[in-house]
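Below you'll find the structure I mean.
Left out: one protein chain. Kept in place: all the others.
Here is chain A:
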Amino acid sequence: MEVIRSQKRTASNDVVSNPKIPLYLTAPPLEVRLEEFELFAIDRLRVLKGVSDGLARGKNPKEMDDVVDALWKEHMRHSDASEMLNKDIISHFVIRLVYCRSDELKKWFLSMETALFRHRFRLRNFEAQRAIVGEFGLPYKAVTGAELESLKERLGQVVRSLGQISPSVVNDICCVSVCFFSFLSFAVEAVYYKVPFEEVPDLVAGRRVLIQKGHAFVAGSQLVSLVVTQFRSHISKALILTNRKWMTTIREREKDRLTPIVEALSTTYVGPDYSQSSEYADISLKDIDQVSKSSFPLCMRHLFEKLREDHHLKHGGRMQLGLFLKGVGLKLDDALAFWRAEFSKKVGSERFDKEYAYGIRHNYGKEGKRTDYTPYACQKIISSAPGAGDHHGCPYRHFSEDNLRAALGRMGLSSRGMEDVMDKVRNKHFQLACTLTFEAVYGTSCDVGINHPNQYFEESQKILKSKTPAAPV
């Protein structure tokens, strides 16, 4: 294999000290052995799957940095630094080929590669980060002089509103003894970039930047947002082009060599989406009340109870519960009967047929562009934004402590069990809280962790059916 002689190897093999993160702009002219083609890809998939798991468990950004660092060291390390870079690049392009072939695969690949890039970027020091920003060739300039002066006060307000001590303060202060926790100094950072607000949507959404006349003032420590947006946009476009190339030339040309490997690689790592009902998910209307008490996770139980109580749910609730019920095995006709029975009590069956039936049929892929929508996973539910009059979302995240305790009490949790759950909630580990609830309710351990409401339902049904095989549960 042709070895590419790159820059001088550094003594340490530590990935953090290797500044380069490739941007995967063009496929490099390397020769790859067929075995490496598959092996490199599998190693990278292990990293991407680990990222996916970490995100599903609701890990915060700092924890994700550590997760990515560990995963990279475990699976992508090579004794030769330039070999490591080659493996990085080759594995990315192989997986891109594998995952360009359907919308669902593309979406997963894009999310995971972007998250991977984000955390690898965060692990680099400021100089390395600036170098990477430079490689994108963005035209944004640092703010200086009079303009910076005029913004200083409000920039300071932004820093203080985020409630953390600016990291540059810690760097600037050479004398450690000054860093007493009682002395909170919210200094403005040294470098700010003036960027159109469209380039940093996540910073805008979180009110983490000052915005003026359409420009966002991005701190050096926030550069990651800027580059991640660019990176994602580029990979997204690249996926479309790769798909086209695959469909028109590569698949046929490689049908005896690469194509079988590519097709096998994709089925390994897509998690179940619960769009097809399994043997454990096949309920009928008459069982639904009982099953809601015995096997629904808290989020769905709450929605179900509110529906029975108010004879209505707003759109977010109808989507979250409706798709869950579909995943649980409720057929379209039964679903229509179920929702009509409830809604007619409030709005009348005529209005139900006019205004709500369409939506239910739409969820089952019988209207519009006929997409068969998949039930929401925990990640999506946790990140939703229930507003006035809504009951969807994740109770572990969206309920006040009192309401959550009351709800858990109704599920039968002991006070000891409740404390464990509330502890997880306080630390923002919502899915772990739900897992603990599961374990407490069914008296069993759930090693794999809950990351999908339908998973909770199926696991619950498995346990209940194994206890009383004949009776309906």
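Everything below uses one rule, namely that contacts are C-beta pairs under 8 Å (C-beta built on N, C-alpha and C of every residue); 3 or more make two chains touch, one makes a residue touch a chain; residues count from 1.
Assume contacts and distances are computed from a predicted model.
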Given the options "DNA primase", "Checkpoint protein", "Rab5-interacting protein" or "Integrator complex subunit 9", say which is the protein name UniProt records for the missing chain.
-> "DNA primase"
The one residue from A:L39, A:L138, A:L162 or A:I288 touching the chain left out of view is A:L162
Among the options A:E147, A:D202 or A:D333, which residue touches the chain absent from this view?
-> A:D202
Selected residue (touches chain absent from view) among A:S349, A:N403, A:N427 or A:S445 | A:N403
Listed in rising order, the chain A residues that touch the chain left out are 154, 157-158, 160-163, 184, 186, 197-198, 201-202, 204-207, 210-215, 315, 354, 369, 385-391, 395, 398-400, 402-403
